[in-house]
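A protein chain is absent from this complex, but the other protein chains hold their places.
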Amino acid sequence: MEIILAIITGVLYASGIYMILRRSMVKFILGIILLGNGVNLLIFTLGRITKGEPPIIDSAEKVLEGVYADPIPQALILTAIVISFGLQAFAIILVKRAYKVLKTDDLDQLNTTDEDS
Amino acid sequence: MKTKFLSNILLMLIWVFLSGEYNFNNFIFGFGLSFIILWIISGNEEKASKKYFKIVPKIISFVLFFFWELTKANIQVAFEVSTPNLNMKPGIVGLPLDAKTDLEITLLANLITLTPGTLALDVSTDRSVLYIHAMYVVDKKDFIEDIKQGFEKRLLEILR
Amino acid sequence: MLGAVLLGFLFSLFLVFAGSYFRGKLAVLSSLIPLSLFIYFLTFLPEIANGKVIYENYEWIPSFGVNLSFTLDGLALLFALMITGVGSLVFLYTSAYLKDHKYLDRFYGYLSMFMAAMLGLVLSDNIMSLFIFWELTSISSFYLIGFNNDKADSRKSALTALGITGIGGLLLLGGAVLLGDVAGTYRISEMVMMRDVITDSSHYLLILLLIFAAAFTKSAQFPFHFWLPGAMKAPTPVSTYLHSATMVKAGIYLLFRMTPILNGDDIWHTILIVVGAVTMVYSAIHIIFRTDLKGILAYSTISALGILVFLIGIGTQAALVAAAVFIVVHALYKASLFLITGIIDHETGTRDVTQLSGLRKVLLPVAIAGFIAALISGGVPPTLGFVGKDLIYEATLHFKDAAIFLTVLAILTKILLFYGGFVAGVKPFMGKLPQKFEKLHLPSPLMWMPPLIMTFAGIVFGIFPGLIETAFAKPIAMTQVIEFEEFHLKLWHGFNTVLGLSAITITIGVILYFTLKPKHNLENAIARLDVIAPKDLTLKLSEGFAEFSRLWTNFFQTGYLRHYISVIVAFLILLLGYLIFSDFSLTLDFSTLADLTIYEISILLMLLMGVLYTVFTKSRLAAVAALGVVGLSFSLLFLFYSAPDLAMTQFSVDTLTVILFVLVLYKLPKYLNFSNKWLRIKHGVLSVSFGILITLLILRVLKEPKNAEITEFYAENAYKLAHGKNVVNVILVDFRGIDTMIEISVLIVAALGVFGLLKLRLKTRDKK
Amino acid sequence: MIDILVYITSGLGALFVLLAAIGTLRMPDQYLRISVNTKAATLGVGLLLVAAALFFLETSVTTRVLAVIIFILITAPVGAHLIGRTSYFIGNKLWENSYIDDLKGKYNKTTHDLKGLDKMEKNDEEAKSKS
Amino acid sequence: MNVHDYLYYIILPILSISSLLVFIRFFKGPSIVDRVVALDLLITIGIGIIAIYSILSNKPTFLDISLVLALIAFLGTVAFAYYLEKRNKND
Amino acid sequence: MTNDIIILPLVVHLFFSILLMFFWNKVNFQKVVSIVGNALALCVAIWAFIHVYNNGTQIVESGNWSAPFGIVFVGDMLAVTLVLLTAIAGFAVSVFSTISVIKARLRFGYFSVFHFLLLGLNGAFLTGDIFNLYVWFEIIIISSFVLISIGGEKNQLEGAVKYFALNFFASMIFLTALGVLYGLVGTLNMADISLKIAEVENTTLIDISAVLFLVGFGIKSAIFPLYFWLPASYHTPPSAVSAIFAGLLTKVGVYALIRVFTLIYVGSSFLTTLLLSMAIMTIFSGGVGAIIQNNIKKVFMYFIICHIGFMIGGLALFTEVAMAGVIFYLIHDIIIKTNLFLISGLIYRIKTTTNMKKLGGLYANYPKLSLLMAIPLFSLVGIPPLSGYWPKISLILASFNAEEYWFFGALIFGSLITLIVIGKLWAEVFWKDQPKINFPKKFIYFDQLRLGQKFTFVFPVAFLTFVTLYIGFGAEHIQQLSQRIATELMNNEMYINAVLKR
């Protein structure tokens, strides 16, 4: 199943980047969300997959024993998810504001700051 | 005041159920927590003091009635979905309402929606009519009458 | 000596803060500074003449080996006296020349800074501090040349000079560092002892080239000479100071200093002789075509510098002595001529030599100075110029391989210099005085005394060459030449070849002066050749470079976000692809697929389809809804693979994002299909390749064993030490609590940002 | 005994879910789809949850299951109502075989007000119910 | 066949297939309303899957996740409805 | 508390950002608080610096979990030096902000976000954990997003969108690298990674993760070909913000590269070659870009890029001499680049423009101010003995010793371009007469400010200029420090032993 996860991760990266490369700001946002998901899945997959054994100590036990999923990638992804959420929320609003001020949804129109001024 | 107290107790119980630990400390904790939450939302005050103890039997019978309707009509839909032909006579029907308060209307609408074949679409702004989408509107009058006599009447008995 | 160097800097610092009090009559007092320094250095004369060398050392930055080490030997003293001596006169001259100038204080500030830097340069015994002063001369000369900064020409010339001397300076830095590295010391006096190590080093050639580059740019050698005529835009005192005695001589000084360290190989001689010869002849010829007095002087200066390089290239004791003497000669007559030109310019308002004549009638002392200066320049006895010229011929005649050829070149140059000196120093005063100049009267003695003093000095030294011999020539020869031979400077050598050559030079020079008149059409004629002159070539080169820069920058700086990202992606693909395919032998292990259950498959399928749908749908809202599907699938996937916390969080966050999106979408326009098909294909290829590489990478990494030390620690201690059973949560709030603290700060800042973005509206009033 | 209950409830639950899925695919217009979904899925998922409660037979699980069920019972119809009315509001057409449309022309598109039944209709209704 | 196998080999596949069927509706649309409804139903089915999965993995605590799911799915529907009504145009 | 000295800067900034949020609307109060906060942070940073200088590398184990199990803060000489520089730049910019940033922006949490940004920078320098570094990076970028976009004017938003996109992308690459690295070694503590990575047999995988880090950090630190977004965005926000971006944001990328490539990925020839070629191209491309610009902010922008190349190249040479040069340059660059943007803000306040074609006559009208500005400009050029000069000695020496003549050429090229362009800038802005342009009426010009306000404008510039002068004339101290840091970096077992208490 790691193969499938690896492929899906690849698909997420590819689609994320593809969408980021579009000119529409909305697609751009969709792209960063997809890419963010891809990265999370990559970390998750590379942390090795364990089915059905969450890293939670049984109420009767004191240590986590036997087979269990690695909690570290999970914690990392959790942090990354929250951070991405903040960034995405900001990006969405940025795009909205940019659209309002610049009157365009087209990222290609945002090229005046490269010009000489 | 009384309502608040009751809500408080209710929330406390929900808390205890949720957490699944039945001891004194947890009750106290739940009570305190509920108190805080009620305090926070106390901006939305409503004057609804109700008789809480007499309606229990009625509620039980209503619940049974509801589940019966639910099952019955689910089978109907199941039949409709799983047979090759579509034999429906759908339509949107305006149902004049006797229910007046928000709670009454909402409960009625939800119950109607939950039972198969019908879907409460909207309430008119003046709250006089509930528009219902139904799968089988053989006769509009009968349809309205069914609901008014069934759900609405039983519901209002409990709530009033 | 440190004090001597610092004095100039301190004075210029003083002028920055109190300069406004120092204009007007007080200005003349500033010449006390160079004067007192001149006297200070004179006091060393006896010791130096006795062959003594004085060292001083102050620790500055020992970590770099950069210290303020000073040395005073014959060479240094020669330059120090020249700098301060000519400096004193220039300071005096300036006080009258720029009397009412608004920024006279600034001018003195730059000038004294420049003087200090120059002094530091010639006194440094540490090549790094030499470099430091070298750069300071570049900078202060930048300010001096651009002093008339409201004129575009001045600014341009200053920039050109800065650019050319700047690159030289940087190469000198390279050379100095390398030299220091090879020699194991930055002390020049110690490097002399490491001569063999240096000349045998594999970096020798590189060092040589770097040092040469520095010297040639500073001393205006072909083809870097063109900044010098441009630098004539500066006020006359600047031209005088920079081009007669100081800045341009810095390169000569450097070559002189490096002679005992680097002249170990033919390459040293060859390059110097060739470059010096080309420069002296090339610019001497140019003199004929100039009508601007300053232009004539500029080219004759370049030519003189060429002679010096040429002499140092010859490198024999005779040549070095000749060079040393010629340095003095040149300083004296060139400074005088510049000052005279300044007076003429100042009084008549023109420097066009075709317009000027008969000025002796109104400016007699100046005319005397000019005449003597022309004599010195032309090497006419009994001036020091004659001594210098003879020494030069002596040196070329005894150069082993190409004595005749070199001598011919030297003679040619000297003839033309003779001509130039007379055109500049004599011609304006001869002939009829035009009517418009009749009302001129002699300016303040502060202006005409300095050239007169210098020219008289030229005669005095010519009659008593022993002064120069004992003071400079011998000490210099002793330190700069490996095998010192006794010699004597004389005005009269008797009848010999050299005297004959001298006679020829003067004769042809005189003939030239009377037959060849400076004409504008000549100047215009040569202007046509400018297209192939180094100046124009460099100009074109720099324009071409600017054009190239524009192309290069615009090629990358397209302004298109997607372009920037696709470059990065392509770069990554290149690197990752190279690494992955150069090493990997990927064997896929499909056995794990057997574990796959129907619910996993359906979830993964749904995830996959959701993603693809998001990408390919034409409806924005559908895309957003599809993101919801992706979020759900993710959530379930995490649940199946033992990450319930992730499942909850991922799903709530995804939904919240969707909600935000939905709320905002309605203000945004519909999807437009902006990009064309080819672009889509291009981006498709890019992104798919990247995706494939990521997949391969994951599969490869998964084959490696994983170290679980940390994980096991958490599993063991989450409850025992951290009192929690949900290990993920324990990590978040305890083991790695800092992460979480910052993570929530991120959320806060994002919220602040959203709030600000939406609520803050700048009114025009606010924009101030 | 408990196992059998689990078999039955989960089986029925899955069945209803499946029916809802098929219904979603087959039904000809949005309103019918919403209608089918809401109940079949609610019932189906409710049963699945009950199966879980039965399996574990712990108070905390049961209360949790109850909480989820109640929550779904509250939210599912409200959601259906919202999306159904939106669907009508934005002008999604009824299935061509539909029989009657009392809502037609009742929405004010700018103020989002919804009118009650017209006088005519009302009288009509009342007359009918009285007879 | 024990409970485990029953749930594993019969119930979960049925639920999975159901979700795929719903996804087809999602895919087909045609209206955005259909997609929103389909998404909502998918999540509801997800709740069912979680319920069964919690039995299979013997982790009743997973049921809490289903509550979160239900809660948020509802919010999603509300948001879409809100948006569609405001925008007043079919996308 | 004495054990925790090195993290006090973090505590101070976090505390002040919270405090400032409580006083949301009280702008004048916020100004005072922020200056006090930054002054305090400066004191604390100096304290930490001295403490580490005297006692060697300090470790703080957050949560009392020893490395590699918890997040460890490592105050080695490099980290505390950068913390100190951050504090210096932060202090200057906060003073400058009080007068140069308009009230409307201040009313929307400017200072709070500013402290978050400084918090992030300090955290990034101090952390010993690679994932924690990611988190610090994120607080940095989100704060910078907010600072770059707040006010939302047209080109600001354009800049912000690009800035966001690229930084987000960089973060994703960083995370990818992290994932790969974790998958290989199962640990996040950098010292621990350094040890465990030696056990990984497949060096290609290590190279891959290194490349990912290189690109992730490279985007932030603006290396060729990853920097193209930077000139389009850094100059768009108010000068105070640009200043902190210019001085510190790219440098934190450089810092990360230095850390990662001295501690974790040591000695791969592939990486060295790659890094060096990128550095050369960066110098070239940045220099070439600077030539053609007319806006002084943009000129400085390209210099940021150009000079990043110096540092990256030095890192690639990977000798102790080169590293000392890199560190010296880093110290110089942080102060100087911050100051340059403050100066451009000052010029804007005087003339309402930063376009060279429209500027002129500054020297005639503001001679003392001009001379003040000249010092940083010439320090940038590296006119000896000002600060930019000294590190070049080490870099040039190192390039000769490594026989990397291309890099030597690039150094000369970069320095020459800097010299020429600054000369041109001086000629245009300071020397040339003021061209006739329409000066807007509704603008509070520098001349119209009260004396105290003028002082507030000039003080930060003067303060940073003073620091620059110290770096130049006190080069002995800086060089000793740089050499010490270089030694610590080149012998990474010192770091590892301190962290893992071996």
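A, B, C, D, E and F are the chain letters, set down in written order, and residue numbers restart from 1 in every chain.
Note that a residue touches a chain if its C-beta (ideal position, glycine included) is under 8 Å from a C-beta of that chain, and two chains touch if they have at least 3 such contacts.
Note that contacts and distances are computed from a predicted model.
Q: One chain of this complex is missing from the view, so tell me which of "Ribose transport system permease protein", "Heme exporter protein C", "Na+/H+ antiporter subunit B" or "D-xylose ABC transporter ATP-binding protein" is its UniProt name.
A: The record for the missing subunit names the protein "Na+/H+ antiporter subunit B".
Q: With touch as defined up top, name the shown chains that contact the chain not shown.
A: A, B, C, D, E, F
Q: Can you tell me which of C:Y666, C:F690 or C:Y714 touches the chain that was removed from the display?
A: Considering the complete complex, C:Y666 is the one touching the chain left out.
Q: When the complex is taken as a whole, what residues of subunit B touch the one chain not shown?
A: Those residues of subunit B that touch the unshown chain are 7, 11, 14-15, 18-19, 21, 23, 25-26, 29, 33-34, 37-38, 40-44, 46, 102-103, 105-106, 109-110, 120, 122-123, 125, 127.
Q: Even though one chain is hidden, which residues of subunit D still touch it in the full complex?
A: 67, 71, 74-75, 78, 81-82, 85, 112-113
Q: Please give every residue of subunit C in contact with the chain that is not shown.
A: Residue positions of subunit C that touch the missing chain: 644-645, 647-649, 652-653, 656, 659-660, 663-664, 666-667, 722-726, 728-730, 732-734, 737-738, 740-741, 744-745, 747-748, 750-752, 754-755, 758-759.
Everything below uses one rule, namely that only the chains that are shown with their structure count from here on.
Q: Which other chains touch subunit C while also touching subunit F?
A: Common neighbours, subunit C/subunit F: A.
Q: Of all chains present, which has the mean Cα position farthest from that of subunit A?
A: Computed centres place C farthest from subunit A.
Q: When you take the mean of every protein CA atom shown, which chain's own CA mean is nearest to it?
A: F
Q: What whole-Å value do you get for the distance between subunit A and subunit C if each is reduced to the mean of its CA atoms?
A: That gives a centre separation of 49 Å.
Q: What is the distance in Å between the mean C-alpha positions of subunit A and subunit F?
A: 27
Q: Could you list the positions in subunit B whose residues touch two or more of the other chains?
A: Counting only residues that touch two or more other chains, subunit B contributes none.
Q: Indicate the residues of subunit D shared as contacts by at least two other chains.
A: As it turns out, subunit D has residues touching two or more other chains at 15, 22, 34, 42, 58, 60-61, 64, 67, 76, 78, 85.
Q: Note which residues of subunit E are touching subunit C in the complex, please.
A: Going through subunit E, the ones touching subunit C are 8, 12-13, 15-17, 19-20, 23, 26-27, 29, 32, 35-36, 39, 42-43, 46, 49-50, 53, 59, 61-62, 64-65, 68-69, 72-73, 75-76, 79-80, 82-83, 86-87, 91.
Q: For subunit B, which residues count as touching subunit D in their complex?
A: Residue positions touching the partner: 14, 17-22, 70-71, 73-74, 77-78, 80-82, 86, 88-94, 96, 106, 109-126, 128-129, 131, 133, 135, 137, 140-141, 144-145.
Q: Once bound in the complex, which stretches of subunit A touch subunit F?
A: Per the touch definition, subunit A meets subunit F at residues 20, 25, 28, 32, 35-36, 39, 42-43, 46-48, 72-73, 76, 79-80, 83, 86-87, 90-91, 94-95, 97-98, 101-102, 107, 110-114, 116-117.
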